[in-house]
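One chain of protein is taken out of this complex; the other chains stay put.
The block that comes next holds chain A.
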Amino acid sequence: MSTQTYFRITLMRSAIGLPYKSTGVLKALGLRKRMATVFHPVTPAVAGQIMKVKELVAVREVERPLTKQEVHMERVPDPGFYIERRLGEEG
């Protein structure tokens, strides 16, 4: 393998009402609640886990895993403004 890539897995639907095996797979993947995002290396074991819960998660292949803070910052919106001139400053 030349470069290690990662699965970016986001839980879109909860496993409430599904067989307990699905809950167990999600727990093994580290997905506790909806819209949670985890990163796992691309291996056959992880691919098999994703296949078990493929109806519940959104998966993307990425180059590097993001930290929890970086995942959060993706959701923070752009302010959309900046202060051009303070009161009293020359224009």
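To be clear about the criterion, a residue touches a chain if its C-beta (ideal position, glycine included) is under 8 Å from a C-beta of that chain, and two chains touch if they have at least 3 such contacts; residues count from 1.
Basically, contacts and distances are computed from a predicted model.
A.B. asks: Can you match the unshown chain of the complex to its UniProt protein name from these: "Large ribosomal subunit protein bL21m", "Vacuolar fusion protein CCZ1-like protein", "Cyclin-H" or "ATP synthase subunit a, chloroplastic"?
C.D. replies: "Large ribosomal subunit protein bL21m"
A.B. asks: Which parts of chain A are in contact with the chain that was left out?
C.D. replies: Touching the missing chain: residues 10, 12, 35, 37, 58, 60, 70, 73-88.
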